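Every protein chain but one is kept in place in this view of the complex.
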Amino acid sequence: MIKFVLSRLLSAVPTLFLVSVAVFTLIRLIPGDPVALMLGDNVDPQVYAAMSHQLGLDRPIPVQFVLWLKSLLSGDLGRSITSDQEVLPLVLHRFAISAQLVLVAVTIATVFAVPLGMLAAWRQNSAFDLGVVVGGTILMSIPTFWMGLMMLLFFGLQLGWLPVLGYVSLGENFWDGAVYLLMPVATLVLHETGILVRMARASTLDVLRLDYVTHARAKGLSEGQVLRRHVARNAFGPTWTLLGLILGNLLGGVAVVETVFTIPGLGRLIVESIFGRDYPVLQGCLLFVAITYVVVNLIVDLCYPIFDPRVKSA
Amino acid sequence: MSETSELLRVDTLELGIAHLPEARIVRKASFEIQPGEFVGLVGESGSGKTMLGRSIIGLQPSAIVPRGGSITFRGKDLSAMSAKDLRHLRGAEIGMVFQEPMTSLNPSMTIGQQLEEPLQVHTKLSATERRGEILEIMERVGIPSPEDRLKDYPHEFSGGMRQRIMLASAMLLKPALLIADEPTTALDALVQREVLELMVELSRENGTALLLISHDLPMVARYCERIMVMCQGEIVEAGPAQTILACPQNAYTRKLLAAMPKRGPVRSFEGAETPIVEVRDLSVDYVSRSGLLARTSRKRALNRVSLSVRRGEVVALVGASGSGKTTLGRAIAHLIPTSEGEILFRGQPVSKRNSEWMDYRLNCQMIFQDPFSSLDPRFTIRRILSEALYHEKAQEVSVREDRIRQAILEVGLEEMHLDRLPHEMSGGQRQRVAIARSIISEPDFVIADEAVSALDVTVQAQVLELLADLQKKHGFSCLFISHDLGVVEQLADRVVVMRDGEIVEQGLRDTVFDVPKSDYTRALLSAIPTLRRTQTGVELSWRFDAPNVAEVTR
Partner (left out) sequence: MSIGKTNKYLGGLLVAFFLLAAFFGWVYTPFDPLAINLRAKLEAPGSGHLLGTDEYGRDVISRLLTAARTSVSISLLTVSFAVIFGTLLGSVSGYARGWVDRLVMLFTDTLLAFPSILLALALLSILGANMYGVVLALGLAYMPTVTRVVRGAVMSLREQQFIEASRLMGHPVHYTLWAHVVPNCLAPVIVIATSMFGSVLLTESALSFLGLGVPPPAPTWGNMLAGARPYMAQAPWLGIFPGLCIALTLLGINLFGDYVRDRFDPRMRGL
C-alpha cells in the first residue's frame, strides 16, 4: 500500500515539472513585449533596459526558467499588471469562489446521477432506462451558458423569483449567498448529471454482465443485495475516474457559467487576464489550474483501490 | 424407482430466445437426478448444455426464456415458484460452480466477505459461528492457514485456489444438488484433477447430487454414474457411463468417443543427418519498465535451453502454463529477442544481420492457438493466402492462383471459401486456413503453438489428423507446443518437457509416456485418463496416481 502511494506520488513529480515548462513556454510564446506592455509606448531606452534587467529578461532563456522556477517554489507568482495585486493571493481568492460552486454542483450531480444510472442499467431496455438515457443525453447536450441564460430569463426576468445580477459570498451572508448560488449550481448540476448518468449506466451494464454477479445470485442474494454489495462498488470505479476529469475541466470551463451569472471566480479571472493582456495573472492561473488538475487526478488515483483493490498490486 | 424419490426432474424443457418465437436453444430436454447421484452433461460449445444447467436455478441470461416444459425440485415446480422462494433454494439447496475462477469472484470484496454471504442470507448464525464455519470449509478445500487469508482479495490467489474458494462457497451449506459448469476447464492441467477430485469427495461426504457439465467425455465418465450427451440443443443419448462408453447408440456419441486422442505409430529418426533446427543454450529475459523514473526489472523466462529437431520429425514441447514452452517457440521463430545462446538452421547460426536471415524467416512458419486473432478480420481468405507468397513476386499470377487453390483444397476446404472473410467461417475452418497459410510457401519447419487447443473436441480430432497427414506428405519438421498430453501422444515422435523456463526431461515419446523419469512429467501424465477396451467393456483409468502438486511444482 505504501509502495503504491509512493510510486503514484513520485510519478506526479515529472508531470508537474513538465507542466511548469509548458506554462513558461506558452507565456513566452504570446506575441508582444512584456516590458513595453508594462511601461507603455515611447519609453526611454534606459528605463526599458533597467526594467528588462530587473525582470531578468536580458538573461538567456534557461537561466530565466531556473529563476522563474525558484520564485515559483517560494510562492511568488509576480504581480498583476493591471491591478498590481500579488498574483497568488488573487488566484487563491478567486479559486475559493469557483471551487465552492463546482464542488457543490458536482457532489449533488453525483448523488443524483449514480443511483439513477445504476437503476437504468439494472432495468436495461425498459421505459425507465430509455427515459434516463435520452434525458441524460439531452441534459448533456444543452450548453451550460445557454441553460444559465434560460434560467435567468425564466426565474429571474419572467417570474422574478431569483436575483439576476450580483454575487454575495457564502461566508459573508450564508442565506443571501445561497440564493445567488442557486441558479449557477442548478445549471452545472443538470449538465453534469447528464454526463454522469450515462457513465454510471454504461459501467453498471459492464459489471452486470460479469460472472461474479451471477455467482452472487446463485448464492441466493436478493436483487437489492446483489446491486448494493456486488455491483455498486465495482461499477463506480470508472465514474470515479470521470469525476476527476470533470472537476479539472470545470476549473477552466466554469468561466462561461461565471460569465452568465456575473460571479467573480477563477474562470472569469482567466478570461479577464487574457483580455487585459495581464500575463503574470494568466500565467498564475494556468499554472494553478494545471497543478490542481494533476493533484485532483492523483487523489482520484490514490482512492481507486477502494473500488478495485487489484490496482494496488499492479 | 418411485415417482417421488427423485431430487430434480426436468420435463420436456424448451429454451428459446426473447423476440425470436421460433428459435430454440434447448429442445425437449428431459432427465432426472436422484439424491446423491452424479450425472454428467456432455456437449461441445453451442450445444446448449450451459444454458440448460443455468436455467435450472433461473440464472440464464435475460435474453434466454423458457418456452415450455417444467423443472421440479423435490416435487416443487420451480417455474411456478416466486422469485423469493427461488432465492431460498439458491445457495442453500442448489449450489453452483462456474467455469472462470478469474471472473466469478468479486474483485473488490475479500474472500471472507464473499464466503460469509450464503451464511448471512440463509442462516441465523452469529458472526463468530459464521467465522467458524468459513474457516472449517476453507481448511477442508485445502487453503493453507485460512485465518490469515480471510482478508485477502481474489486477485491474491492462484486460479486453482480461486476455484477451491468457489467450491467452498457452493458447498458451505451442504446443498442437495451441485451444478458444476466446466469447473476445471480454465485451470492448469496439473491442478485440474486435484480440484475435480476434491469436488467429488466433498459431494460424496455431504450426500450432494452432482450435475457435472463439460465438453470432456472421458473426464465426466470417470466420475459420473450416468451421462447425458447433448448436441445442438437436444439430449441425444443418456444412460449409465459404462454402457455409453462400451456401446454408444448415437452417431454423435460415437464421434465424440472416436475423437479421443490415440497413440500414433512409432517412427524412427536415428542416424539422420544434421538437425534442421538446433537451439543451443537459449535464454530469454522479459524486461519490464514502468513509468519514467521507475527501475527496469528483469525476469528470466527461459534459462539456457538446448534442443534439436531433425528433418521430418515432430517434436512436442509440453509443460504447465508458465513453463516457458510458448516463450521458447516464439524465441525460435524470432518473434521475441533472446538474451543469450544461438539458433542454428541447417547447421548455420541464424541472426537478423545474417545473409541467410530471409531464408530462415521464410522457412520457419508458425500456427497460432487462436484462429480468431491470427487472421486479419478485414482480409478475404484469398488475400490471406496470397500474402504468404509475398516474397515470390516473380511468379505468374496464374501459378500463384493455382498454389492458393491447391493449398485451400489440401486443408479440406473448398474453392468457394477463398472469397469469405474470417468471421464468416467456423473456428475449425479458420484454423484450417491458418494451417494453409503456414504451409503454402512450403517451409521446412513449422511451429504449432497450441494449434488445436481452442477447438471443440470433434473438430480438434479432425484438425489434428489433417496436420499429421500434411506433415507426412510435405515432410516438414514440426515443433508442436501443447499443454494437452493426449494430443501430443497422438502426433509426437519425441517429447520435451519444460518447467519454469528449463527442460526437465526429453526423449522418445513412448519412453517419456510409459516410463517418465521426473516426478513433474509423471504429474502431467497423471491428469489424463486412458480408455482401455477389456473383455467386459471399456475401462477408464489413470496412468498414474494423482501427485502432490504443491510438492512437484515447488
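In this document, chain identifiers A and B correspond to the written order of the chains, with residue numbering beginning at 1 in each.
Convention: a residue touches a chain if its C-beta (ideal position, glycine included) is under 8 Å from a C-beta of that chain, and two chains touch if they have at least 3 such contacts.
Owing to the predicted nature of the structure, the values given are computational and were not obtained by experimental measurement.
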item	value
Candidates B:180, B:196 or B:333 - the one touching the absent chain	B:333
Touching residue (missing chain; options A:34, A:220 or A:248)	A:248
Hidden partner chain, touching residue among B:106, B:163, B:374 or B:429	B:374
Option touching the unshown chain, where A:150, A:178 or A:303 are the choices	A:150
Subunit A, residues in touch with the chain not shown (by the definition above)	15, 18-19, 21-22, 26, 29-31, 125, 129-130, 133-134, 137-138, 140-143, 145-146, 149-150, 152-153, 157, 198-199, 201-203, 205-206, 238, 248-253, 255-256, 259-260, 270-271, 274-275, 282, 286, 289-290, 293-294
Subunit B, residues in touch with the chain not shown (by the definition above)	292, 333, 335, 358, 361-362, 364-366, 368, 370, 373-378, 387-388, 390-391, 434, 437, 441
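Heads up, the rule we're going with is that only the chains that are shown with their structure count from here on.
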item	value
Intercentroid distance (Cα basis), subunit B paired with subunit A, Å	49
Interfacial residue positions of subunit B with respect to subunit A in the complex	54, 57, 59, 84, 87-92, 95-96, 98, 100, 103-109, 117-118, 121-122, 153, 155-156, 166, 169-170, 291-294
Subunit A to subunit B touching residues, read off their complex	7, 10-11, 13-14, 210-212, 214-222, 225, 229-230, 233-234, 307-310, 313
